[in-house]
Every structure is written in C-alpha cells, then in structure tokens.
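Omission of a single protein chain aside, the complex is shown with its protein chains in their original locations.
For subunit A:
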Amino acid sequence: MTGCHVCGLVQRVTPGQAATCPRCEARVHMRKPDSLSRSWALLLAAYVLYIPANLLPMMVTSTIFGVQQDTIMSGVVLFWTSGSWMLAVIVFTASILVPLLKLFAMTYLLLTVGRRSAAEPESRTRLYRIVELIGRWSMLDVFVVALVVALVQIRSLATITAGAGTTAFGAVVVLTLLASRCFDSRLIWDHARQENSHD
C-alpha cells in the first residue's frame, strides 16, 4: 500500500509495477522509478557544471575604460569592499553556500541510501526537507544578472552583457532541483524499517 504522489489516494500497488491512480490518473509507483540512478546522473552533471559556473564570468561590463568580467565570487567581493556587507552575505549565501550545501547534502543522502544505511532516518529526512526548501534561492544571482543587463545599456557610458557563466550556473540550479525531485525520501525509511524488523 502506498499513497499516490499527486492526489494522495492510498491504494494497493505491486512493487516494481506501475499502476494508474483511479482518482487523478497519474502513474503510481511504490517508489519513484530509478530514483537513485537518476538522482546520481543529475547530481554528477551538476558537479561538472559547477566548475564553469564559478570560473566563467556572470557579467561582462564594457566601458570606455575597458572590459571587466565578474564571476560570482568577484561580485560578492565587490559588494563586501564597497561596504554593502548585508548584500555580500545574502549573495554569498544564495549563490555559493546554497548550491554547495545542496550538492553535498544530496551526495550524502544518495551515498547513505546506496549503502542501505539505517542510521538516523529522521535527521536525513530533515536534511532532504531543507534541500527542497532552499534549492530555489540559488536562482537569486540569475535574476540579478537579468535585471542589471536590461538596465545598464547606456551606450556612451557602459553596457553590461550576461556572461557564459550564467548558463552554467542556471544549469547547476536546475540540475540540483531535478536531482532532489528525483530522489525518493521513502528509500531512507525502507532500510530503517528492514533494520528494525531484524531486531
């Protein structure tokens, strides 16, 4: 017996076999299909793209004095040195801490579920909940780039264009969001349950 992930209707489902929910017509599975391998694939892709996301420029500023390229980190440093400490902290949290936390937390969850660990299912579920909650906030810098690029188009003084880093960074955000969507937190409890029944 399991609940339909769309409408919540509790119904009997044969493990490994997909059925159609009689209420919402969604596919009902005991567990999300290929949860671990799909999450791993998306997560590894996110790790790979995380490197260009941090090395390539997010914004390219062209002025009469020359061209300046800003990565995520140099943007944070700029806020810090110009005295906007609040903003430096906000942007650092959203663009650097949150993506890293998501990558590491998902890796930890996938590893422990892969090892069939029965330890601390509550705290691992809580960790997964936090990942789901904060994931969207790493889009912050992408929105800032979109607005700055649209506003600073003063031909005689300065124009700002979005750099290739934005695509890589946006892809990291989408991939980590998808990875946490594909992950089935019920797997954490499956092994905890088996362990308890052994006792």
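Things worth noting here:
Methods note: a contact is a pair of C-beta atoms (placed from the backbone, for glycine too) under 8 Å apart; a residue touches a chain by one contact, two chains touch by 3 or more; residues count from 1.
One rule holds for everything that comes next: contacts and distances are computed from a predicted model.
The chain not displayed here is annotated in its UniProt record as "Paraquat-inducible protein A", chosen from "ThiF family adenylyltransferase", "Putative DNA metabolism protein", "Sulfur carrier protein ThiS" or "Paraquat-inducible protein A".
Among the residues A:Ala45, A:Met73, A:Leu97 or A:Val152, only A:Val152 touches the chain that is left out of the figure. Considering the complete assembly, subunit A touches the hidden chain via residues 1-3, 5-12, 19-20, 22-26, 79, 82, 84, 87, 90-91, 94, 121-122, 125-126, 128-129, 132, 136-137, 139-154, 156-157, 161-162, 166-167, 170-171, 174, 177, 181, 185-186, 188-190.
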